[in-house]
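What follows is one structure encoded as structure tokens, with my remarks underneath.
The complex is shown incomplete by one protein chain, all other protein chains being positioned as in the whole.
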Amino acid sequence: MRRDRPTSRSAPITVAGVLALFVLVWTLAPVVWMVVSSFKPTPAIKTASPTWLFAPTLEHYRDLIGAGNDVRPFAQNSLLAAGLSTVLAVGLGALGGYGLAHWHHKSKKHLAFWIISTRMAPIAAVILPLFILFRQLGLIDSIAGLTLAYLSFNLPFAIWLMSAFFADVPPSLEEAARVDGCSRWQAFWYVVLPTTTPGLVTTGVLCLVFSWNDYAFASSFSGPGSQTLPMAAGRLITQGGVDWGQLTALGTIIVLPMIFAGLAVRRWLVTGLTMGAVTGE
Amino acid sequence: MKRAIPSFEMRMMLPALLVLASLSLIPFVTLIVMSFSHVKLMGGIRFENAGLENWHRLLEDADVRSSWVTSLVYFALTLGIEMALGIVFALVLHRVVRGRNLLLALAIVPMFMAPIVVGLLGRFLTDSTLGLYAWALRILGFEGDLLAGKTSALFTVIGMDVWEWTPLVALVTFAGLSAVPAPLVEAAAVDGAGYFQTLRYIVFPQIRQVLLVALLVRAMDAIRFFDIITITTNGGPADATKIIPVRLYETAFRFRELGYASVIGILMLAFSILMANAFVRVLGEKGLTR
Partner (left out) sequence: MDGSNPVSRRSLLHGMGAFGALAYLPFLQACKGGSKEGAAGAAAEPVADVWARYKGTTINFISENTPPSAAIAANLKPFEDLTGIKVNISQMELTKLVEKVSLDFSSGQAGFHVIYADPYQVLAPFSEGLVDLSKFLDKKDSVPALENGLSDFISTQLDAGGRFLDRQKLYALPYDTPTMIWHYRADLFEKHKDKMAHDLGFDATPSIQLTWEQYYAIARWFDKNAKSEIPYGTGHQAKQHDALMCDFSNVLWAYGGDYFQAGPELGLTGTKKPGKSTLSSNEAIAAAEYYNKLLKLAHPGSRTWDWDGVASAFQAGQIAMCPNWHEFAASNEKALPGKVGYAPLPKGPKRSANMWGGTGVGINANASDKEQAAAWLFINWATSPATQFMTLASEKGGGTPTRHSVYARPEVEAAKKRPSQLPNILAAEAVSEAWKPENIGLRPKVATWNQLDTILFTQVSRMLAGELKPDEAMRSSAEKFDVVNKV
């Protein structure tokens, strides 16, 4: 971590402080407002001018678990689909990433290009044929279908990202293992892979975040038995008005786990998000 | 050391590649077939040959053309604003010495939020009856509803996207800034260069590649997501926010014209392949800042 050496220019640093404050307010105000509103009693939310003082209540969170309105099945589905997809993506991606990193062939560039282009495919365009395919295979309204759909963007991402991590492992490490008598697989599994643990974790977290936050695939492929958390928001828009209390509570529930997960791997986030193109801390 | 195919590396890649191929090649082929068919779904899938009818229709469809224009405008504006703001944020955060870590952690919070929640939150804040931002704007004298006018609605949804993703650009740029060798900056200071001069002649050339990566990474996702628009304006008012993914979804699932929707989908794919091309060309196969 680099630190600025103290210079004789103290004024710009204060300016930076003020600007940093603006950045923070701009960034966090909506989130804070959402979380705060989730604890406000409904009449306090519906006022024309914002209420700053109010008696906090847990009623919205309780309503979300109440009978007939339970979000727990939704949460379970989200966890299952996102989790399964992540595990598969990281598993296959680690193997594939290793292979890609060490594969030296004239077609490597083409292969890499193909992998990244699948990651970039616009979701709306992908939904169409996947819908037809899933229909034929009976995968509509199933966690398996959602898992596969998420895999369509998680897998290329995982392959590409893990290959970047593997590319950074010094070849001497593997050579030493081979000299000691390990087969290639053993060298991979027992020596190389453990050194890329940060990569595995980062890939896992990012895949989880992308899947958990998905709305388009879930909206098209889920049925009554496989609705995920983002779908739960739709129910709260009723003809009695939008239940903002429950919506903000639901929003809080959806975003908080992902924020914590993302911040946990902050150190490798840049590497992860740029798929190895930029490394930084 | 060359070995006979399939090499160990190849065998490692095979499972992943097979799964990826089935998840991408088969759908791709299906999409192409659909674009030349009338697709019937009720009571069993049937593809009836339509020849070039769907493609021909595309040429005459002014609505799809205007959606493309809207999409490009949306794309350019979101990317442009996110890059500009992201760089500014990174510079500001980099300038701060104490608590920089904490600041950075707080500043990247929006990135992890589901776009659908960002859209709903945006609705909550701009609602003319109970929205916080609507109230603030009323105090400043702005009486209308942000999502009611064509231009204001477009900028509002752009604003929501910008709010969510600027932190990504800021984070990547920050990493690039941290990689600028301190001696270079110090030498410039010794030479009497001001802050902005240092920025322009020393820092930016150093972080140019990083900025390019940030741009491409963001561009990649900007064409994929459309959740925010779906949950706020759903294309309106007056089609001002009807970007191509929204129109595709409507054509496919509201009008059930899957053949025609496939044509639109193929064009979207072509666009994303262009972007992928740029990405790979810029990056090569390995990282840039090491």
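The letters A and B name the chains in turn, as written, and every chain counts its residues from 1.
Throughout what follows, a contact is a pair of C-beta atoms (placed from the backbone, for glycine too) under 8 Å apart; a residue touches a chain by one contact, two chains touch by 3 or more.
Since the model is a prediction, treat every value here as computed from it, not as a measurement.
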Options B:Pro6, B:Gly80, B:Gly144 or B:Pro181, residue touching the unrepresented chain: B:Gly144
Option from A:Gly181, A:Pro194 or A:Pro224 whose C-beta touches the chain left out: A:Pro224
Sole contact to the chain not displayed, among B:Leu52, B:Val69, B:Val97 or B:Ala238: B:Ala238
Where the unshown chain meets chain A, residue by residue: 46, 48, 68-70, 73-74, 76-77, 80, 131, 135, 138, 140-143, 219-220, 223-227, 234-235, 237-242
Missing-partner contacts on chain B, residue numbers: 41-45, 128-130, 143-145, 147-150, 233-240, 250, 253-256
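Criterion: only the chains that are shown with their structure count from here on.
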Centroid distance [mean C-alpha coordinates] between chain B and chain A, Å: 15
Contact set on chain A toward chain B in their complex: 1-5, 7, 9, 12-13, 16-17, 19-20, 23-24, 26-28, 30-31, 33-34, 37, 45-50, 88, 92-93, 95-96, 98-100, 102-103, 108-109, 112-113, 115-130, 132-133, 135-136, 148, 151-152, 155-156, 159, 164, 167-168, 184-185, 188, 209, 212-216, 220, 230, 233, 244, 247-248, 251, 254-255, 258-259, 261-263, 266, 269-271, 273-281
Footprint of chain A on chain B - complex, ascending: 7-17, 19-20, 23-24, 26-28, 30-31, 34, 39, 41, 45, 89, 92-93, 95-97, 101, 103-117, 120-122, 124-125, 129-130, 132, 135, 163, 167-168, 171-172, 174-176, 178-179, 182, 186, 189, 195, 210, 213-214, 217, 220, 223-227, 230-231, 244-246, 248-249, 252-253, 258, 261-262, 264-266, 268-269, 271-273, 275-277, 279-280, 283, 285-290
